[in-house]
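All protein chains but one are shown in place.
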Amino acid sequence: MDVTVPPIPPAYDGYRERVRAFVAEHRPDLGWTPRAGMRVPDDEADVEKLRAWVRALYDAGFAVDPPDGRGDEFESRILREELGRAGVPYVLGNPLVAGALRLFGTDEQRRTYLPPIARGDHIWTQLFSEPDAGSDLASLTTRADRDGDHFAVNGQKVWSTWAQFADFGYLLARTEPVAGPAGITAFILDMRTPGVTTRPLREMTGTSDFNEVFLDDVRIPAGNVIGEPGQGWRVATASLATERGGVGLGGTADAVAALVGMARRYRRGGAPAIEDSAVRQDIARFAARSRIQRALGYRVATKAAAGTVDAWDAPLTKIWYSELNLELCEYAMALQGPVGALVEGEPLAHDSGRWQDAFLYARAYTIAGGSNEIMRNLIAERGLGLPREARGS
Amino acid sequence: MDVTVPPIPPAYDGYRERVRAFVAEHRPDLGWTPRAGMRVPDDEADVEKLRAWVRALYDAGFAVDPPDGRGDEFESRILREELGRAGVPYVLGNPLVAGALRLFGTDEQRRTYLPPIARGDHIWTQLFSEPDAGSDLASLTTRADRDGDHFAVNGQKVWSTWAQFADFGYLLARTEPVAGPAGITAFILDMRTPGVTTRPLREMTGTSDFNEVFLDDVRIPAGNVIGEPGQGWRVATASLATERGGVGLGGTADAVAALVGMARRYRRGGAPAIEDSAVRQDIARFAARSRIQRALGYRVATKAAAGTVDAWDAPLTKIWYSELNLELCEYAMALQGPVGALVEGEPLAHDSGRWQDAFLYARAYTIAGGSNEIMRNLIAERGLGLPREARGS
Amino acid sequence: MNFAFDENQQLLRESTRRFLADRQPLSAVRARLESASTFDRAVWEEGAALGWTAMLVPTEYDGGSVTHQPLVDAVAIAEELGRVLYPGPFLPTNVVADAIAREGTDEQRKRFLAPIARGETVAAWCLTADGTPDLDAVAVTASGAPGGGLTLDGVARFVHDAHVADLLLVAGRTGASVVQVLVPADHAGVETRVLGGIDLTRRLCEVRFAGVTVDPEAVVGDGARTPDAIARSLRVATVLQAAEAVGAADELFARTVEYAKERVQFGRAIGSFQAIKHKLANLLVELEAARAATHDAALALADGADDAEEAVAVAGSYVRDACAHLSGEALQTHGGIGFTWEHDVHLYVRRARSEQLLYGDPAWHRERLCTLVEARVPDGAAGAGAV
Partner (left out) sequence: MNFAFDENQQLLRESTRRFLADRQPLSAVRARLESASTFDRAVWEEGAALGWTAMLVPTEYDGGSVTHQPLVDAVAIAEELGRVLYPGPFLPTNVVADAIAREGTDEQRKRFLAPIARGETVAAWCLTADGTPDLDAVAVTASGAPGGGLTLDGVARFVHDAHVADLLLVAGRTGASVVQVLVPADHAGVETRVLGGIDLTRRLCEVRFAGVTVDPEAVVGDGARTPDAIARSLRVATVLQAAEAVGAADELFARTVEYAKERVQFGRAIGSFQAIKHKLANLLVELEAARAATHDAALALADGADDAEEAVAVAGSYVRDACAHLSGEALQTHGGIGFTWEHDVHLYVRRARSEQLLYGDPAWHRERLCTLVEARVPDGAAGAGAV
């Protein structure tokens, strides 16, 4: 057993200095406050600043995930640390399609689309869910009818991240008039194609991080199919599993440290809350769950490297993270006492209301990308081999 | 709104004195230690002592639940209080059948069977569950075939309380060869009938409070049917609902008080646990749930009196009590620290190991009489009108 | 025994429900969500005519309750107000009315109670600077002024509805003790600011006092009784708040059950999936327990029962935790649609989370509850044990 993270050699100090200097010079000055989660700026101007920032990083050789797959391990760690500290997004749009292209795309598709994603030149959205196909994604009804060397697409999508600013969409549509997963095909859709209408949704957070997308006789070249026609469910499942695994990778150790800080500042029973045994027990429970999250991550990474991933690994990781995240936010608000009821914009709010925003956004993790109820089905049915739930008629 | 319990008038002091004197004189000296729950003595001798005790109470006019239904409210309260303090059972066997006879029995059946139950002359058991019909009681397969003025019964029953000492059994058997509830009939079975074999089960508590009962060509007179043939499911459902409601009536206030006592005695972090804020929060949680249990009881009693009981009331009460009881036991053991691992017979055990026994027995409440999973189905389907679960084929 | 609203209370509840459905549906509140105030004064005055602010006011001052248990009557109303996330000052106005009725001088009762009962005067209660019920956190000083009056300086925060109040009941510190005084909200030196809160349907405020001098006649009650009077007001607030929370939870639960019956996924209503059925069954258990706890507390407080404080501590801890939890599970059951701004479920989530933390948070009430339970348990109650 070994999970040692080797210390970064002193020889890399110069690299870190170069990154810091670059960030200091190029970090965009946004009108918008980045928040927890996959969040989208309010206006085009900020998006353009972010594109310029990602492009500058890429052109300077500071790509976190270089499209050629090469890259120095230590440089990559330094880069992530420093860009994390910068507090500005350096991945734009939903990168879900990258996994799909790597696994199922043609060489040409990979060459055409992967580098612009890394360079911030292309922003992508996913066009998966529909108003009547949420948990039951395989019941989607958006049609893509073959018409010569094109497909004509009609239907409505929802929960499309970044779609209001996206250049391309990763689309699932039905190419065969059969029910269920069999007739679904994955496409690359140029969002500027006539017939594509995007309408930002406003979510309970008060922000617009998702969109509705209406597709009205949208023509897609046949060459934009990812994988084979009818293979779309496999393509999507593989990329969603990657996303679910990814959900668990957001660390929660900083949040636990913040709880300690709050417990020092706010009071309970006439003394700092950190002296209250009940608060200490609660903080310890969160610290344990946070550390276990990291250990579960080590486990999954080990299994991935060995090719022994179980069907339950991704859903288990998603459940663990999303519930921990939600409860951390709830507890942070409770620790703040009445201040917990104050939000961004209110000068008295704690830490600019970030916990309240994170609390409201937390349901994106327990619902989106397959709700936790669906995750439990996956664990039970695919992981444990219990009988499948019956479909209705 | 009114839940006032009127104080007992001083004029009843003499009655209380008479009860106390009677208890002091007649309280049986048992070889067996009464424990939490519906528990059964180890041997016939103790059962005979208990029968004599209940008979003496009855003959002296100290019947808690007089068969004529009359009785003074204050006398009844005093009697329950004093008999509770005596720490010896005063109800023998499973009285479930009494509700069935009151609701569905003939006048003659009521006259014949109800007074001997109250007097301890008849001990009853229930013959409901079968090895393959637990949660799914309606799938029971014990057959009762009509043969002239008798029925011939064949099958196997399990989880029969007090059966090893019972005079009569409240039996469910199938009189029609159809599946499900329709063909079931309720019977009065004289346990001394040839062909009845009783084998005590040993449970995880180490005690034998339930039995297996084998029925081999047992002949029951047709007059011993309760209600009509084929009506057995209704009879049983009505009496089980009574039992479930009854589960909630066991108070938990004494248990909460005992937690306070334990928290004073045992230590946490170098001081009495009662000074530990986490323990105080936990005790308060239990105190709240205990008081809410009482309030839920008031609610159900009010609805029962008004004839407005909802389908969810009995299962909700059962879930509330059985989970509270289990968690109280678990918490009591945790408060004791390592002493929590010691059981009856060990001199160092806390309070003769009653909490450990109660913990092991607690699953009788969460499983028997319809598991809590079945209770949740009842709430959802009958209470909230959600679609029924599909049967398999 | 009758552990249910009696006939008159049921009539009161039904008339309140009909009135709100007509005059103050949640859609009407929604239209004002992003305004400075969500309060509709016309609706409030009509509500007052239905008795909203009369229950805790004696009949000689135009008050009157429908039963001999005014607080239970008020709970019947509060549940209905909670159901539609009513944005008005029902809770603080009734708390202040109760305080004046119990502690005020005859003169104060005459002057303030009738206008409150008639809906003309809206009242708010300024207690502490941090929103906790801890008297150490009272941050308004009340120093002696020429002529025997008091001068108030300082701040109170997390004050329900102060932005629409006409009258403020203000706790102030005089040396080591605390007094309460009545101050017109438009008095010079009083400044009210609406706090940016997670609850969009009801407002919390900060109220600042700068050299606000009042007559000696503005002082409510006898100084030595003030901590008890404040404790009483906290109990009333806790019960009314619990009732609002139960009403909101009841409405949200009913909507969630309906949604589960209608929403089809995998070719079946999602309410036919056992995971959803059991989730909803668990929520019903919580909801009914919360309702029972609230009625238990209302009854005990209305009757002046010995254990009323214990019952209130149960409500103050269990009910708000349960209702906040229920709101989150209702959201989860709704899935993506519940995550949208347009859907009402987040308004219930926001209300439940905000209210959870006021008038003593659940941990505060549990600590109190443990103390009360302890006082009842004699030494030696643990049973025998030898180690």
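So that you can tell them apart, the chains are marked A, B and C in the order they are listed, and the count of residues begins at 1 in each.
As a convention for this text, contacts are C-beta pairs under 8 Å (C-beta built on N, C-alpha and C of every residue); 3 or more make two chains touch, one makes a residue touch a chain.
Because the structure is predicted, anything quoted here is derived from the model rather than measured.
Among B:41, B:120 or B:340, only B:340 touches the chain left out of the display. Taking the complete complex into account, A:284 is the one of A:182, A:222, A:271 or A:284 that touches the chain left out. By the touch criterion stated above, the residues of subunit B touching the omitted chain are 129, 132-136, 139, 158-159, 201-204, 206, 267-270, 278, 326, 330, 333-334, 336-346, 348-349, 353, 356, 359-360, 363-364, 366-368, 371-373, 376-377, 389, 391-393.
Residues of subunit A in contact with the chain left out of this view: 1-4, 256-258, 260-262, 264-265, 274, 277, 280-281, 283-285, 287-289, 291-292, 294-296, 298-299, 301-303, 305-306, 312, 316, 319-320, 336, 338-339, 347-352, 354, 373, 375-377, 379-381, 383-387, 389.
Seen across the whole complex, the unshown chain contacts subunit C at 129-130, 157, 273-275, 277-278, 387.
The rule we apply is simple: only the chains that are shown with their structure count from here on.
Centre to centre, using the average C-alpha position, subunit A and subunit C are separated by 39 Å. The set of subunit C residues that touch two or more partner chains comprises 268-269, 272, 276, 363, 367. In subunit B, the positions touching at least two other chains are 277, 280-281.
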